[in-house]
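Have a look at the structure below, then the notes.
The complex is shown incomplete by one protein chain, all other protein chains being positioned as in the whole.
Presenting subunit A:
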Amino acid sequence: MSVNPMTYEAQFFGFTPQTCMLRVYIAFQDYLFEMMLVVEGVMLKKLDGIPGCKISPSKIRKCTEKFLLFMKEHFDKLFSKMEEVLLQLVLNIPKNVLLPEDKVQEQYPYSEEEFQALQDELQQLQQQCRAEAVLEQELRAELEEQKAVKAELEKILQCFDGLENICREHGAGNFKESFAFLTQSSKKLQDVLKDVEEKSKKMNQHDQLM
């Protein structure tokens, strides 16, 4: 016969029902014995005070044992019945009842695989977040660079615009064209100079050979 350990009841009550019953049984039994000893003691004391008494203490002891035996028998039977009722009706949790603290067990009956899948999904999400963070950093870095580059380029444009404004202010009209003409001319001059240099070098060489 297997004994029902009543662990679910223990979870709820904080003690095992059978343990509770045992504690109560022992306490009751102790009281019974105690009371009987008191009864005996009172009687013995009384008899002590009666001279020439024919009732010996051992006789009283026999009476006590008789009464106690009788009481114990009934006590055990009655207690056993009480225990049965208490364990079945009071200190028990019916099979169809789920304690509120265990609600999650029926709300989320995850198998080991499902649980593992959930954990894997979490890991993957975390990795994705980290990757996005890295990407964000790179994008921000480029934006900073772009800002600097744009500032430089705009400065250069401003230079050019500045030049044009100066020309316009000083009424130099087609300063641009004259400037362009100048740069062309100076380039031509440079070419001519180079030519001359080369020619004179050749002439010197020719003179030397002569």
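As a convention for this text, a contact is a pair of C-beta atoms (placed from the backbone, for glycine too) under 8 Å apart; a residue touches a chain by one contact, two chains touch by 3 or more; residues count from 1.
Everything that follows uses one rule, which is that contacts and distances are computed from a predicted model.
Peer 1: Under which of the names "PIGP acetylglucosaminyltransferase", "Histidine-containing phosphotransfer protein", "Vacuolar-sorting protein SNF8" or "PMF1 factor" is the non-displayed chain listed in UniProt?
Peer 2: UniProt protein name of the non-displayed chain: "PMF1 factor".
Peer 1: Kindly note down the residues of subunit A that lie in touch with the hidden chain.
Peer 2: On the side of subunit A, residues 7-8, 11-15, 20, 23-24, 27-28, 31-32, 34-36, 38-39, 42-43, 46-47, 50, 53, 55, 59-60, 63-64, 66-67, 70-71, 74-75, 78-79, 81-82, 85-86, 89-90, 93-100, 102, 104-110, 112, 115, 118-119, 121-122, 125-126, 128-129, 132-133, 135-136, 139-140, 142-143, 146-147, 149-150, 153-154, 156-157, 160, 163, 176, 179-180, 183 touch the unshown chain.
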